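Right, one structure below, let's go through it.
Not every chain of the complex is shown here; the ones you see sit where they belong.
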Amino acid sequence: ESCGHIRLSVPIVRLGDPVMASCTISPNCSKLDQEPQILWRLEDGPNQPGDRQQRLPDGTQESIITLPRVNLTKTFVFCLVPWGNSFQVLDQAELQAGYPPASPSNLSCLMYLTTNRLVCQWEPGPETHLPTNFTLKSFRSRADCQYQEDSILDCVPEDRQNTCSIARKHLFLYQNMVIWVQAENALGISESPKLCLEPMDVVKLEPPELQALDGSRDLVPRQPGCLWLSWKPWEPGRFMQQECELRYQPQLRGANWTLVSHLPSSEDQFKLCGLHRAPVYSLQIRCIRSPLPGLWSSWSPALQLRPT
Amino acid sequence: PLPLPRSFLLKSLEQVRKIQAGNSVLLEQLCATYKLCHPEELVLLGHSLGIPQASLSRCSSQAQQLTKCLSQLHGGLFLYQGLLQALAGISPELAPTLDALQLDVANFATTIWQQMESLGVAPTVQPTQGAMPTFTSAFQRRAGGVLATSHLQRFLETAHCALKHLVQP
């Protein structure tokens, strides 16, 4: 028979909130003298008496203590009795303290055509000091996310990651879906704002590879101050109609980029003229799904060329 | 004729191109992995296995009756979705390509169905999958794969023309 037993008013409490604890010693706890003084110890603090100790009708001794402000995220609470010239620990309870989760923010998602996965990430918000589970929730929807159709499997991130990826088989690429993050711990639940998106509208597009046409093979007429370029769309995204823009800049201090917009996503021979002959030029290209909605790809790695 | 939203047509064209890309990868893999590179040499086997083909007769530009064309397009996609499912287990190497293709075809069928619903021309009951061929050997499943994907390629070419015609009448 265990002599002492600690009960906490609540095992997990908000940091700074009070908590009440009671320790009861059953009368038939043979080894103890009749009405032992029940003592308390927090972590490795001093032994201290409770706020009050009373004898219950059934002979049980009960001591009550109130901790006005819990300020440790984890506190071991001991219940002890004097024993000869030392003390005996009768029970121990673990008091946890932290904060309810704040709403996760900055939820954003990208569809990766190479892995066929929709990857979302978010900011978890301030530390809660408590085990907090994040779940990426979503459901399919029609007509810009007004109605909920069948919900999609919850996506549970790997340990302590603030990112989750939904596999292709759970996705309808050309249908709207509502997606948000839920955070939950012992002190509460919170949700991020909801996103309404169509996976194909958030494809992570890679830029084409910009190549200089080999001027020497007189494939292209040599014209002073001109450059001949070619590019092909990034293979996995080739099926998407895209529009591209090219930027170029002479490698001179303080030079600005010049932009050429509304270019096709594939070009075998593109002549760029009006360039000064001397300096080397840096050229980059990027594309975006168009006319359907999409995200700009990053700029391609810079091509360094000297005009003819 | 029925007002088909431009975004629906553009999305459908993109889905056709996406499926065509996946489909030709599957055809290449079947050829490279199993040396089954000539669908025309499998016509006889196709008859005995009962590999179905879907028609898009109502989508040819002359006789284009839009509702019937959409319905044929959905019916064909639904058929090929079932056929690709029947090919599951063809081989571990091809499984990723086959799974992605089957999901793309299913998604495209849904896009068409939802548009028919929006236009109020969708049948009240979703179609149910007819009997699919059964394959009793690995070879039959691979040959069935070659035939199904080559039929699907022709089906998609016709669909692409029809949709192109609708986008720029």
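A and B are the chain letters, set down in written order, and residue numbers restart from 1 in every chain.
Convention: a residue touches a chain if its C-beta (ideal position, glycine included) is under 8 Å from a C-beta of that chain, and two chains touch if they have at least 3 such contacts.
What you are looking at is a predicted structure, and each value in this text was computed from that prediction instead of being measured.
*Asks:* Tally the chains of the entire complex by the labels shown and give it as a formula.
*Replies:* Formula for all protein chains in this file: A x2, B x1.
Here, only the chains that are shown with their structure count from here on.
*Asks:* What whole-number Å value describes the gap between the mean CA coordinates of subunit A and subunit B?
*Replies:* Each chain reduced to its C-alpha mean, subunit A and subunit B end up 38 Å apart.
*Asks:* Which stretch or stretches of subunit A touch subunit B in the complex?
*Replies:* Touch residues, subunit A against subunit B: 116, 142, 168-169, 171-175, 200, 238-241, 291-292.
*Asks:* Where on subunit B is subunit A touching in the complex?
*Replies:* 7, 10-11, 13-15, 17-18, 20-21, 99-100, 103-104, 107-108, 110-111, 114
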